[in-house]
Every structure is written in C-alpha cells, then in structure tokens.
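Would you mind keeping the following structure in view while I ask a few things?
Removed from the display is one protein chain of the complex; every other protein chain stays in position.
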Amino acid sequence: MEFLRRALNPWGEDVPIGVSWDLIWAAVIIGAVFVVVHALMVPKKVATGEIDESEAKGLPEKLQRHTVGARGFHWSMSATMFALLITAFFPVIGIQFPWVTIHWIAGVLLILTVIYHIYHVFAKQDFWTMWIDRRDVEEGKLGLKAALGQSDAERPRAGKYPVDQKMFHHVAMIATLGAVVTGILMMFRIDNFLLPMNTYMFSDATWGWIYVIHGVCGIGLIFLVIAHVYFAIRPEKRWMTWSMINGWIDRDRYLENHDPARWTVDGSSQRAEAEGD
Amino acid sequence: MAVIRDMIAPFELYQPAGVDDAVRLMDQYGDEGWVLAGGLDTFDWFKDRIKRPAAVIDLAAVDEIRGIAEGGDGGLDIGAMTSLTAVAEHADVQSRYPLLAEAAGLVATPQIRNQGTLGGNIVQDTRCWYYRSGWPCYRAGGNICYASTRRAMNREHCIMGADRCVAVNPSDTAPALVALDAEMVVASSSGERTYAAADFFIGPDIDIERMTVLEPGDLLTRIVLPAPREGARWYFEKIRDRKSWDFSLVTVASMLQVQGGVIQDARVVVNSIAPYPVRMGAVEAAIRGREPSEETGQMAGEIAVEGARALRHNDYKIALTRNLVKRSIRDAA
Partner (left out) sequence: MAERTIGTDISPPDLHAKITGRARYAEDFHAEGMAFAKLLLSPMPHARVRSVDTSRAEAMEGVLGILRASELPRPEQGTREGALSDEPLYEGAPILAVAAVDETTAAAAVEAIRVDLEPLPFVLDPLDSLREGGPNARTDGNVPGEDGPTSLKWPDSVFDEAGPDRLPMGEPTAEWAIGDVDAAFAEADVIVEETIVHQSVTHHPMEPRSCMAYWQNGKLFLHGSTQSTERTRGPVAAMAGIDVEDVVMIGEYCGGGFGSKIAGVPIMAVPAVLSRKIGRPVMLRITRYEENYIGRARAGFQGWAKIGFRSDGRMTALDLYLVQDSGAYGASDFFTAGTVATASYQPENMRFRGVPVYTNTPPRSAQRAPGGAQIVAMLEPVVDKAARELGVDRLEIRKVNAPGHDGWLGPNQGPFTSAYVREALDLGGELFEWEGRSQLSGRREGTRVTGVGMGLSPFTAGSNGRDGLLVIRPDGKLHVHQGIGNLGTHSIADTARAASDVLDLDWDDVVVVWGDTSKHLPFSTVQAGSQTTHAHTRANHAAGEAMVGLLQELAALELGGSATDYRVADGRVFRAGNRAAGLSFAQAAERAIARGGKFSGGEIPEDLHDVTKGAVAGLAGEGLIAAAKDNYGQPGAVFTWVATFAQVELDVETGEVEIVDLASATDCGTVIHPRSLAAQTNGGVFQGIGMAKSQRWVFDPQWGIPFTKRFYTARPPGILDVPLSPRFAAVNEPDPHTPVGAKGIGEPPVGAGEAAYACAVADAMGGLCLCRTPLTSDMILAELEGRPRPYGLLDTHV
C-alpha cells in the first residue's frame, strides 16, 4: 500500500498530489479493530454508587457540566464534521453526488464553530481545564492499569475532564486544525465567493503536501470519530454523553468520577456557568 | 522519468465477436482494460502513452451493434459501432432525423467519419489540452485544474456547469441526440440498462474523471431514437475555427414543435459550453406558446446565458451561445 498519491507535474517533476485513498479503509479497519478489541478487553464498569456522602454536602442534585454554548459548539462541530467526512469520502468510495460545495460550506461552518470555541475557551472558560498536567499522567497510568486489570489500583478520580478525553480532544484538535488550515488554502483552488482563485499560490510540490496533510487529517478524523462515537455509546460513559445533550450530570456521577479538589463545583449555577465545559 | 509521446506502447489486443464476450473481457480487466471503437479518441491517448491499458478490447468484430434498424414504435435503432458516415448518409436518418444526419456529417473529416463510430463520438473524452497533455489535473486524478488558473489558455473551455474542472464535452452528435430525446442502451455483466440521452452525460460535480454514466464494465451498445414527431422543425449549427477536422467552440441543436405558428414544445441543447450537453430547460419553458420569431429567439438567447460565467479567454462563448440559441429558434426549419 502506498502512503501517497504521486504524479509527474507538467515539468516532469515527481510531486505528491495527495494521500492514498487506501488509507480510508485503513482508518476504518483500525477503528473497527480498536472498537472490537476495546469492547472485548475492557469490562463495562457501571456506576458503583459508592460515594463519600460528606463530599455531597451542599451540592445540588444536578451539576452543570456543559453550558449551552459548549453543547452548541460540540453538536455544531459534530454535524459539520459528519458533513465533511461524508462529502469527502463517500464520493471516493463510489457513492457519487455533487459534494464540493457542501464540503467547503461545511468546512466554513466548522471554521466558524472552531473560532467560536477558541474565543469561548479564552474569554469565558478556564483554558487550563483541558491541559494535561502531572496528575493527569498519573491518572492515566493508573486508569490504564485498572482497565487492563493489571493492578488492584483504583483509577483516581479526574478533574473536569478525564485524561482520555483530554487526549482525544488534543488529537482531534490537531487533526481538525490541520484539516482547517489546509482546507482554507485549498479554497484558493476552487471557485467560491469567499476567496479568489489563486491556483499557483504555492509550488505544486507544496500544494501536494497541503493536500497530503488535509487527507491525513481527514482520514485521521475518520478513526477519531469512530472511537468517539464508540465511547459515547458505551454504557458506563453514557452519563457523559447525556451531559453533552442536557448539560448536567448528577451529583453521584460527579463525586464518583471527579475529584472535587480538581473540579470545584460550588453548586451555584453561576460558578458552573463560569467554568463552562 | 523521461516522457515519450507519439508512439503507441505495446498492449494485449482482444477482438471479441459479440457483446457478451466484450463485456466479459471488460469485467475481467476492469480498470486495466480499454474499449476500442473507431480509435480516434483512443489512439491519441495511446500515442502519447498517457493511457496505457494492459488489454485493449477492440469492438470492430462486434457486428451485432453495427448498423441501423427500424426500432419499435416507429423509431430507429442505431448500433453504437455504426460509422458516422453511415449515420450521416443513411436515407432514414436523413429523412426522419435530419438533425442527427447533419451533426454526424459535421464531425471532423470524411476519413474520420468513415472510421469513427456514433458510440465513440458520444462517449469520447474531453479535448481540454491541459488534460490531453497528460498533466495531473483533477480529471486525471490530480488536485488542480490548470485550465481555470488566472493565466490559463481556456478559450475552448466552460461557461457553465464547471466544478473544479472546466473542460467541455466535445461531441457533435451528443447535443443532437439529447434534442431528439434518444435513449442510450448500456450493456454490462449485470444486464442491460437504458438512459435518456440527457441523463447519460454527467458533470465533474458528480464524477470529475468521467463524462458519462459509463463505468468500467459498461458498454454503450445501441442508440434508440423515438419516432419523429410530425411537423417538427430543427436546427443544428457547429461553430469552429476550421471547416474540417475541428472540434466545436459552441454547438446548438434544437427541435421545435410548431403548430399554428406557435411553439408547442421545444428541446434546445447546447454543447461545448459545459462538461456535458446542456439542455436549456428554462429556454424551452419560456418559448412555449410563442412564435418562433427574432424576438422570441432574442429572449431565448438571453435566458440561455443567464448565470453563465466566463473564464479569462472565453467570454465570447456567452455571446455566441446567446446568438446561436436565438438562431436555433428564429431559423429552425
């Protein structure tokens, strides 16, 4: 299997023109294998209900985990992401329809969504919530051991976001930003009303690498979406999935999974609002 | 890697004697196979070694799809391997479908019409010279349209229907067949399918690497013309730089049903302005119930070019399309 699609440019120079489409199937297969292996190896750990009642004092029944804005971002991003992936890859695998306009408009919407998200993170939220610190690394190690049954160690409770969510976020962020930045550049090569055509803005080899990066990020997102959807529907994570729909989690889930020292929820909606997602 | 042009590379040649054998071979070779009819499109590709199939399936001996026969319902059934000369000179085609006879007779040169087939003329690839030069454009699986760049030489290219690729459909008979509401019969190992001529051609928005619905393993076998309509007027005009051996800059084909001096029904088709023959639906709707006059033609021409967008060097195609559509209504006979 080739990694790149290559071609001779008009001057006979060998240049990349994109990523090999075989990688689409590689991403799908790897995603499927991951899901199957994970499903078989990791037992479903449903809530134990063992919580420290002392910690529950003063906390409301429902604690806000995701603001309306945060949820709006998530679902808007997922909608555009699905639109992008479908318009990108279905025609390649033989399901043909006029996809380019939908694709770039979805891409523009994704960009707007991402801009909103960045603004929101810096202006309204604590940027560091998503930062991976030493405790997250420790949490991750223990969690992994626990998940694999290699240790008796309990997985410690997380901050607002478990480390695996943080890791997913970062990988998805890199893939998305990679696709977005290259996608913006690629809009100079198609007819749209936002950017002027400037096909020869870069050398063809540079353009080739831009297409490669776009393709790698896009195909990477296929895998990430598969993994993301898989975790979202796993029984022990569904409370999190629900929180992305209705915005809140119940107190027990909070105390069971989150370390109040690392994610302080004082019960006031104002506090939760400020914290955001 | 150095490039050699103008010299055909070796290939395996198959000469099936029937459609079934041909289709089986096409299935067997898939993307590695190439169907050869008259060779006028094929050999350009082969000579430049840009298309280098492992196997060539030559239809010359497939007699069952050569010739013109009476079709059902008073129509005509033309085998895809029928030569353009045979189409242009056939008495029934001339008397009942003069539009098609005219279109076939204006293809290239007498030699090319003797060798070229109706099927080949319909399914031929675009003549965009960027693509034909073997450059890695979208249509060739690449990531660029060289012809739509700011400095590109695109006098012959699209004014509508483009989607990244701005190449045009070069066929002379295609617009005539769309105007005549012909049907295309396609054989494959999974059986026979039929398409209306208008649906047979696809744009780059659907598939940037194809010009028709045909996929590997599909073979255009017959073209079925419906019974000619009484009192139909027709018009065909091909504008080109030379009077022989030249592809069209703009071609118009129209069929008008005129009764009592009023257009009852119309099919107006323009080719070489888009990646597919453009059926001018809005024009047809607008001229129904009107007289085929200069004024109606003028209006039709204006409607025809609504939304048309010129590239750097092909603005004239907007005026030319407008004028030809006007003529095709005003001067239809």
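Order of writing sets the chain letters: A and B. Residues in each chain are counted from 1.
Simple rule for what comes next: a residue touches a chain if its C-beta (ideal position, glycine included) is under 8 Å from a C-beta of that chain, and two chains touch if they have at least 3 such contacts.
Quick caveat: nothing in here was measured; it's all calculated off a predicted structure.
Peer 1: Give the residue, chosen from B:Ser83, B:Asn121 or B:Thr149, that touches the chain omitted from the document.
Peer 2: Answer from the full complex: B:Thr149 touches the omitted chain.
Peer 1: Out of B:Tyr97, B:Tyr130 or B:Tyr276, point to the residue that touches the absent chain in the complete complex.
Peer 2: Answering carefully, the residue with contact to the hidden chain is B:Tyr130.
Peer 1: Contact with the hidden chain only, please: which chain A residues?
Peer 2: Contact residues on chain A toward the absent chain are 10-12, 200.
Peer 1: Residues on chain B that touch the omitted chain in the whole complex?
Peer 2: On the side of chain B, residues 1-7, 9-10, 44, 48-49, 109, 129-130, 133, 146, 149, 151-153, 155, 239, 241-247, 249, 313-320, 323-324, 326-327 touch the unshown chain.
What we mean here is this: only the chains that are shown with their structure count from here on.
Peer 1: When the C-alpha atoms of chain A and chain B are each averaged to a single point, how far apart are the two points in Å?
Peer 2: 47
Peer 1: Could you pull out which chain A residues touch chain B in their complex?
Peer 2: Against chain B, chain A makes touches at 5, 7-10, 12, 14, 17-18, 91, 96-100, 189-191, 197-200, 204, 207-208, 211.
Peer 1: Using the touch rule from the top, collect the residues of chain B that touch chain A in their complex.
Peer 2: Touching chain A: residues 1-3, 133-136, 140-146, 148-150, 162-164, 203, 205-207 of chain B.
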